[in-house]
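Single-structure report; data block below.
Removed: one protein chain of the complex. Kept in place: all other protein chains.
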Amino acid sequence: MKGNLNLIIEQSRLLKAIARNWAFCFLIFFVVLFSFTGKGFLSIVNFQNIVHLSVIAMFMAAAETFVIISGGIDLSVGFVMGLSSVTAGKIIQTLFNSGNYSVGVCILIGSVIALVVSLIPGLISGIMIAKFKVPPFIATLGMWGITNGIALKICEGFPVASLPDALTKIGNGYTIYFKKGSGINFFSLPEGVANNQIREYLRLIPISFIIIFIVIFVLRHILNNTTFGQHTYAIGGNEDAAIRSGINVQKHIIKIYMLSAFIAGMAGVFNVFQTGIGNFTTFGAMYELFGVAAVVIGGASLMGGKGRLLASIIGVLLIAVLENGLLISGVEPFYRYIAVGFLLILAIVIDQLFPDLF
Amino acid sequence: MQSLMTQKNKDLLLKIGKQWAVIFFVAEIIFFGLTAKGFFTVNVFQIVLFFGTAVMLMAVAELFVIITGGIDLSVGYVMGLSTIIATKLIVYFSASGMPEFWGIFFGIIITLVLGLIPGLINGLLVSRLNVPPFIATFSMLGISHGVSELLLTEGAAKNLPHLANVIGNGHFLYFVKGGGFSFFARPEVARGVKVFELFPNVVVITLIIVAIFAFVLSKTVFGIHTYAIGGNEDSAIRSGINVKNHITKIYMLSSLLASSAGVIYMLKYVTGKADAGASLLLDSIAAVVIGGACLTGGKGTVWRTILGAVIIAVLETGLRILGIPTFDKYIMVGVILILAVLIDRVFPETTYKE
Partner (left out) sequence: MSYLIETRDITKRFGGLVAVNKVNFGVSPGEVVALLGDNGAGKSTLIKMISGVYPNDGGDILYNGEVVKIHTPIDALAAGIETIYQDLALAENLNVYSNIFLGREKTKKRLGIFHVLDHSYMYDEAVGILKKLDIKIPSLRNNVRTLSGGQRQAVAISRSIYWNAKVLIMDEPTAALGVAQQKQVLDLVNSLKDHGLAIILISHQMHDVFEVADRICVMRRGELVGNLVKKDTTTEEVVSLIVGSEAVS
């Protein structure tokens, strides 16, 4: 009898573990599935591609994770990213064309200024939400319009082009270049090898991996192991309790929106490195909504107090694998949207079935 | 500070605070009247309304959802999908030999009926599966976008019959100085004779739709129940309102309105585009909030929402006349949206609560 009970408890624990990590289980499932259905899916090159192309989405999801855990939402991240991207692009372009500075200095100054600029929308949203009690949806929707307008003004409606080549060399570079017979090279192709021969080399660990890995590692550390992270959960769980425990909730909320905007700003700078141009964000991109989707798929609740950074990243990967796998398997790309919608709804239903998971 | 203020002053301030949208609107008109050359003409006002039709319809769609305490992110792409469906259907009907008028008529009717489907799914997800509106309608946004792209893989949505253009860009009344007037059709006049065009068809249609929904919200049981659900869902359930069905209907109504905005877009621009309404999410929610609704539900009226939509439309046209790029519009709308909520915060109805 007692053995039976233990078995049931064990089983329910297993079930809970699966339900808690269902997104991860789905990810494994789809990887296996597409390995059979899609030719060329199961390869290091393709996997590297999937991750490389979803780095921006990972930034977005990381930003939303903090905001959503605190019980808010940030609709402006996509356009803050665009603002940061065109700001970086414009400054690098101006400095580069003036010819007075070396390429490295141009890129450094442009990136740093873009990151600082991207803090401003976060600061404003945060103050409105924390001090004036404007609902996060409205405050960040307002910022959605404002940052988009300013980004378009900066770039006058066109992407900022003719930037130094060094950008894409870093942004699309790899840590290891390998070719049978010519050995291993780190960070760049061997001297004298033309760019059109690049396909002969096996390229491993894109530099973007290292960047996003560090960013995720640091953010996860902040969320899980610091007072800042603990207070973020507390505010999302019970704002009143947080206030009465002496946490400066207003200041904390402002910091959260600044952090979110800063992460979006990093995405914008990264975007310049990846594409070699400063891009404004189009209305159709919906970065913020896909970011929210990934976070919710990762098990967070829009009511706040719940969510894990790595789970959000799994959410991004799940969407990216679906997209890539469906494409390679020859399915019309529009099914991707339906798939994301389905995953979202599944996430909510699982959340309602197992409310005590986190 | 507060105690120094006399009751009379306070009441006056409160009144101004509550009517700030009207005051803002008047100030906006005066500003553009002084700075933008040729702003004060009947024609410009018609243009404002002409370009404002989409925002008005979308804002009313959003209003119903927001009053119930929900949100509908999908309206923009449901509108886009409808422009494509309508265009494709009408082109198909014309190609199969149906008279132009009936082709357009049936095309529009079928589009509007199909336009109920996204709303039905949204409504069922929200009311039956307790999916948060944000998530449910975002899923629907993606799906509508996906279906639009799928429909476009077989070719762009264009080549509508000429009649669509005549309806979409025509006017209700044509008036020739000294030569009488005619309805719908531009009279044949000699060169150089001025024809006054009044009441663009799409504006008339839009205002009729808006008036119907204003009536529905303010004068019918359906409207009262909508406010009741937004005010306190539990008490609505306890007083016997079928809240689940009602919410489903609200989302259907929202996507029907979005779909009608799509039809009007199709008539105006004689083409169908997937992202026709993509940028309207901000505008429509801003219009609703400027109109005094709040996202927690239970508040808002159709005509105030229309005022919000017109404020945005005037802004757009005024900036265009001044030669300022549309980028500034996004900034201004964002600022006004935030301003609207801040004013709501500065003038709360009660200050004391224990």
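Letters A and B name the chains as they come in the text, with residue numbers starting at 1 for each one.
As a working rule, a residue touches a chain if its C-beta (ideal position, glycine included) is under 8 Å from a C-beta of that chain, and two chains touch if they have at least 3 such contacts.
Given the structure is predicted, the values throughout are model-derived calculations rather than measurements.
The missing chain, though absent from the display, is touched by one residue of A:Pro136, A:Gly305 or A:Gly341; that residue is A:Gly305.
Among A:Ala19, A:Ile247 or A:Ala285, only A:Ile247 touches the chain left out of the display.
Hidden from this view is one chain, which touches subunit A at 221, 225-227, 230-231, 233-234, 236-238, 240-247, 305-306, 356, 358.
In the analysis below, only the chains that are shown with their structure count from here on.
Subunit A makes touch with subunit B in their complex at residues 73, 128, 132-135, 137-139, 141-150, 152-153, 156-157, 283-284, 286, 289, 292-293, 296, 302, 332-338, 340-342, 344-345, 347-349, 352.
Remark: subunit B residues 71, 73, 125, 129-132, 134-136, 138-143, 145-147, 149-150, 153, 274-275, 278-279, 281-282, 285-286, 289, 294-296, 325, 327-335, 337-338, 341-342, 345 touch subunit A in the complex.
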